[in-house]
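Other chains of the complex are left out, but the ones given are in their true place.
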């Protein structure tokens, strides 16, 4: 399939809607000042073909998309032991997050809600320098250097009272081993990674290749682990709209409040869309539309 | 692929575990007296190849698997209007069901929880004779007559206080149009359908064929609708273990407390396993193991 | 203390506010058509002094105030055994009612929420003719005949889907012994008692006299039981505003959505106010103001 014209077509279709609806995340200044009227898309196939269009090289804050890479690092260093303190079920809705954390004794529902990613990060902190390792992993996957946006990381730390609450709440159940402030420093840095669509399409390439690193020929994850990451993305990857994503788009996705969404078509390609204005569920409004257009035009779906 | 030896191999592998763990549903006598030590498996490929092993012709109570067929009937008669009163998101956990129904003003989370299926049934009751139509649909899909087990239906009705509560609770929000007793009579009959593995493998055949009826050459659902049913099965089809099923098995599934589980490999085959002893989540214990073995042996997965 | 001028003063003070704010309960026609601009007040002291003013002889639907008399009947026939299936704690808020009922396995929080009163009524149904006994009890306490408003009872039954849900939900936990429809018929009749302020001030007279019946010289409840009923009124008697009532008024009270509120000053007097327009918590708006005025003018309070 020729993907470049498809991506360009999607860009053209969405052009009139740029900035017309949705809301840019505004809880920290560095995110609030991102212009809404931007849209980028990029993909990379299993056999290394790349296509990209629109603002595909504009860096943005990947935010919760980093939970995908933190999970990957956690599965690499800990294997199945990672799941001793983290569940694998959808969380229902935002309202439930703390209820569930309380009812389930500090064990978060899955690694893609904040509490779950903080728990994964705690494990990473116990095993090494989780900030440096994240940069190494992503720079390798992208084949070019990747950086933290230190302004975003500092802002997250200065305003992250709810995440401090989550971390301390889990620690009160004995489910966080390290100092909460240390864990959150790493977590906030991971969220503050600045990347662009082309980089993220590359960086998620192992997820459509049964775990195989796109450049170095080694398995980042086993085939079985890779399927499981894809399954978690589909059931839990897009906040409280996972059912809606599965219903409308039908691909494993992981979104972030910076407006990025990565998607995987197993054995075919990995893909990243980005547009900063979000819908009420915290997912990129045009990003979702772009993914619907892409699956409609290509017929690709896991179902 | 030669499926018959694979299914026989699975039967042989599970033989020593028959009846060793799990618990048969016992809330009504007709279910409680089903011998635990039974296991059956059957599949049918897109091109009509069939394979079956073990107790594949023993009829059992399909229970919640009927929600899949009720949803299909609802999508046929109402199209997208069906979703005005029913959500498409996982429900989190059993504890939340009533909280959510209250918080969300009587709109059930999805069509595969009891409240959601009762809401679907209410729509069906408004459109025709939903008991007769279900028998017609399933008999056509199976190419042989399918019946209700009237003893089971009567027992469900006599003990179904929680479902009566759910129906009346939704009606108190104005979300049920018909008389609750009438709706529940249909709902309890649908749950009381007696079918076997071979029949259910056939009856779900349209889900791996983009909606095409296995015998009459017509589309039961459109391709797009079919993908959406599969998506809902994957995110919501197995009670509160949907994340776990996706993680371990990676196929759209729908289970029932009678011990049956149907699974779909899109564009390949549909499959039914059955064993009456359930795990704590209400899913068939050996059924889940059989599906794990099947995906491991065949490499089939949507991820 | 001379109470008659105090009550007349309260009527005069509230006169300009009659019908100006709040909302008459409108879930059934018989309640919806009650004119909002009415206010009545009456009291009876321990030694038999009576005072009354305003619309003190206009009959109204006592609704949840009947829960007080049902509880009294339950304590008489069952003693402490009544508490085996009913709690004695405030319920938090409306949102929680079903959560708590689910979390606490069908045991309602207290006898003054709907679920609790339905559970009490179930016990009464097991012990006799709870409709006739209620009329006998109240007619004796009022020294004049008291009746059910059959139109209200019929309307409650025709629209009481949420109460049907509550009854069946408790029955699903094995916590209701009798047929739910039978229990609810009694419950709806109790709610549909038509009484006026003078009657209710008399009928609650035993609560300020350590349980002594105002006319027949016998103990309806023991002193200890009476204190406990007053304690329950204070902590649980006014829906989700019990804390607010204790804070602002400082007396044991029980309210109903018909706009009535009864209050007890132990060892002094019992009192009833009525005005149909309700505030957001379902309590009579002017009724609450009248009670605040009364306690401010008289200095009476349990604190």
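Read from first to last, the chains carry the letters A, B and C; within each, the first residue is number 1.
Just so we're on the same page, a contact is a pair of C-beta atoms (placed from the backbone, for glycine too) under 8 Å apart; a residue touches a chain by one contact, two chains touch by 3 or more.
Since this is a predicted model, take the numbers as computed values, not measurements.
Sequence-identical chains make up the whole complex; the displayed set comprises 3, and the total in this structure is 4 copies.
Keep in mind that, in the parts below, only the chains that are shown with their structure count from here on.
Interchain contacts link the chains end to end along an open line, per the touch definition above.
No other pair of chains has as many C-beta pairs in contact as A-B. With chains reduced to the mean position of their C-alpha atoms, the one farthest from chain B is C. Centre to centre, using the average C-alpha position, chain A and chain C are separated by 55 Å.
A straight line joining the Cα centres of chain B and chain C is 47 Å long. Taking the mean of the C-alpha atoms as each chain's centre, chain A and chain B sit 32 Å apart. Within chain C, contacts with two or more other chains are made by no residue at all. Those residues of chain A whose C-beta lies close enough to touch chain B in the complex are 87-93, 95-96, 99-100, 103, 109-110, 226-228, 230-232, 234-236, 240-244, 246-247, 250, 252, 266, 301-303.
Interface of chain C with chain B (complex): residues 95, 98-99, 102-103, 161-162, 164-169, 171-172, 180.
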